Structure formats: C-alpha cells, structure tokens
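Note that one protein chain is taken out, while the other chains of the complex remain in position.
Let's look at subunit A:
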Amino acid sequence: MSESNAPAISNPVEYIQHHLQNLSIGGQPEALVDFSVFFVDIFLVTVALAGVFAFVAYKVGQSLDPDKPTGMQNILEMIVEFVNQQVKDIFPSADQWVGPLAITIFVMVILMNAMDIIPVDLLPSLIAGIASIFGADPHHVYFKVVPTTNLDTTFALALMVFLLIMYYNIKSKGFAGYLMVFLTHPFAAETPWVKVILAPANIMMTIIEELAKPISMGLRLFGNMFAGELLFLLIALLGVGWAMPGQIVLGSVWAIFHIMVVLLQAYIFMLLTIIFLGIASQSSEDH
C-alpha cells in the first residue's frame, strides 16, 4: 500500500483526484450528463453487493425455520419486520410492492454506504495490483469503491422512486386527476376565474415540488457519502510516516461516526420513499 501511496502522498491533489476517478468504459465524462460513459467499478460493486444480498436472502428464504430462527434469519426477520412496520405506519394502504422496494433500498443503501468503511486504499490498490499483473500501469487504473458516492447510483434509486410516485399518482387519481393536481395545488381556489389565474403558478410550483423530491433524495445521499469519502481521503493523506498515529486515530473516529451516517442515510432514503409513495397514493379528495 505504501508503495502505491508514496508518490501520491507527495502530491495530495493528484492522490485525491486519482481516487475520485472511475474505472470506466468510454473515457471520462465530458458533460454533466454524458450517456456515452459507463462506470464499470461502481456497477460491479453494486452487482456484487446485490448478489450477496440476493444470495443471503435466497438462502434464508428457502430455509425459514418458523420455530427456532437463528443467525441470519433473525437479522433479516428483524429488518423485514422493521421495514414492514414503517410501511404499515406511514402508508397503510400500501400494495405488495412497497415493502420489497423499501427493504431493497434500505439494505442496498446500507451495503453500498458501508463500502466506505473499508480503508480507502485497500480495494483500489488491490485492483491496481491485479491490473499491473496483466501489464496495466497501476497509476492509471482507477477504482471507486463506494457506489453511493456516485450520482448515477443515487439518482438511479431516486429515479425509480420518482417513476413510482408518478405511477401511484396516476393509479390513485387517474391521469386526469394527476394533471388536476398540477393545476390546483398548492394554491386552491373556489371561484373558476381565480382558479385560472392561479393555474400557472400552481403548475410551476407542483413541477418544482415533484422534481425536488427525487433530486433532493439523490443529492442528499450522494452529498453525505461523497463528503464522508472525501474526509477519509483527507485523513489518508496523513500517510504512513510520522503522522500515522494521527491517521489511525482520526480514521477510526471518523469511521465510527460514519457508521451512523451510513445507517441514517439508508433509513432516510427508505422513509422518504415510503412517505412520497404514500402521499402519491392519496386520492385527490385528500389533498
């Protein structure tokens, strides 16, 4: 680790920039939205974590012991019960998909966030080492471990929720009813001509409101995790020399604190998903 660190530490900016680069197909993105680029690293990590979760879930789900729950079954039962309780409390009329959606978001965000706890240089160095065996220049092998420090991941989740919000809105209010929400919300009026006057403002406000939901969700998770990752990188800048005890102490403290951030962000994301879907499922009379 020190070998690959040594030149990077001497140039902190390069070290951090190196860590913020993705292993990608199609080069690095040119614009804010560039669909010609595909980040292999975060996708692979996400797939691996999803695979682990799916595998464990499958194993537990196939061998459920109703009388004597042990080990993993206890943990998963606890999580399922917890999520189910949240869904029941916030969104009582939820259909059968809200629970699985919420638990998948909750567990996956925890798992993806938890990749932040792994020492920042461990996996990238490992990948660089493996790549160098195959003749690649280790300094040009990029690997970003934490999927949630990437906008793609957080916006994928948020976009999913956004699409479901629209789906549940149309399902509960009908397409016309959903459009009426844009015209009559948040400023309601009794007389027709006031309604007409308020309509443009309502349309603007509701569009902003609806868009703000997924964007704030995606950015909140991304911002928290990105900041956490960046702090780990800054702490890692202390290197392996005389400042190493400082790195160990600071890194430990921040990692311990970060456990809370990891869980809290996952909880918030899950909770907001349920709340937004619950609001979307209210019939138009409730508004």
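FYI, contacts are C-beta pairs under 8 Å (C-beta built on N, C-alpha and C of every residue); 3 or more make two chains touch, one makes a residue touch a chain; residues count from 1.
Everything below uses one rule, namely that contacts and distances are computed from a predicted model.
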*Given the choices "Fatty acid desaturase family protein", "Acyl carrier protein", "NADH-quinone oxidoreductase subunit L" or "ATP synthase subunit b", state the protein name listed in UniProt for the chain not shown.*
"ATP synthase subunit b"
*Touching the left-out chain: which of A:A57, A:I90, A:A199 or A:A255?*
A:A57
*From the list A:Q86, A:S125 or A:T153, which touches the chain that is not on show?*
A:T153
*Where does subunit A touch the missing chain, residue by residue?*
24, 26, 29, 31-39, 42-43, 46-47, 50, 53-54, 57-58, 60-62, 64, 66, 76-77, 80-81, 84, 96-97, 99-101, 103-105, 108, 147, 150-153, 155-157, 159-160, 226
